[in-house]
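What follows is chain A.
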Amino acid sequence: MNDWIAFFQQVMNFGPQIMAGLGNTLLLAAIITVTGLVGGIVVFYLSLSHNRLCRKLTEGYISFFIGTPLIALLFLMYYGLPQWGVRLSPLLVAVIGFTMNVAAYNARYLMTAYRGLDQDELEAARAQGFSSLQVFRLITLPQVLRLSIPALSNQVILNLKDSSVAFLIQYTEFFAQVQDFAVRNFQFFKAYLMAGLVYLALVSVIVIASRWLERRLILPGVRPL
Partner candidate 1 sequence: MSFIDILALLATGAGYTILVTLMCSATGMAVGLAIAMFHRLGSRQVSACLAVFTYVFRGIPVLVLLFIVFFGLPGMGIGVPPLVSMMLSLGLIAGAYLGEVFRGALDSVDGNEVLAAQAMGMSRMQVLLYIELPQMLRFSVPGMVNEFTTVLKYSPFAYTVGIPEVMKQAMALSAATLRGVEIYLAVGLVYFAIYKVLVTFVWALEKRYRVPGLTEH
Partner candidate 2 sequence: MVLLQTRNLGMEYDGKPVLRGIDLDLAEGELKVVMGPSGCGKSTLLRCLNRLVTPTSGQIIFRDEDVTRPDTDVRALRQRIGFVFQNFALYRHLSVLDNVTLGLRKLRGMPLGEAVERAKHELRRMDMVEHHHKYPAQLSGGQKQRVAIARALAMDPAVLFFDEPTSALDPLMSREIINVINQLRRDNVSMLCVTHDLFLARSVGGRVLFLDQGVIHAEGDAEQLFGNHSDPRIRAFFSQEAGNQ
């Protein structure tokens, strides 16, 4: 018991750094949630293109980013690009890398939801004289997004958890600070356990928020995937 009290004393002393790290984690997770969603919608839109080449390219994009580890891309930009004189900040590298990765996943969720859509409805909208961009914006997207809420909110949880990877490219987010704290105080087990619990608590907040969102946005008679 006493060593836990001592541990919390040490944590309190390190408090400002840890809080700053937590702020950075939330910042990164929030940015890539937004950019990943926008990117996902763009990729999804391209996947519906009438141009075969465009569809093939989006398919290849999704498949490649789903099949390769994010840290290869992060390391390429962070450790590779300086050889060409391009030095990006860790946050920028993380935002670019995560956005490309998350967009691929989000696009796939949207494509799955699209396949479950009533095609007659889209046909009807086209017959009514809407342009294809209007059909996408007014009919397809609102429905597909609603249907994908569970998958998309799950992706938000993944974003938060995976943001810890950014510590490997020197982004001083929460886990990087915990790591620093653990080394300085020689408190590995307790520090990492605390980190795990903090992530669990943050995930719980997202879970509750997404349930609330789901209830608010759900359409009568339409079940999300």
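What we mean here is this: contacts are C-beta pairs under 8 Å (C-beta built on N, C-alpha and C of every residue); 3 or more make two chains touch, one makes a residue touch a chain; residues count from 1.
Per the selection procedure, all candidates are chains of the complex that A comes from, given by their letters.
Just so it is clear, the model here is predicted, and its values are computed rather than measured.
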{"item": "Among 1 or 2, touch partner of chain A in the complex", "value": "1"}
{"item": "Parts of chain A lying in touch with candidate 1, wherever the complex brings them together", "value": "64, 66-73, 75-76, 79-84, 157, 161-162, 164-165, 167-168, 175, 179, 182, 187-193, 195-196, 199-200, 203-204"}
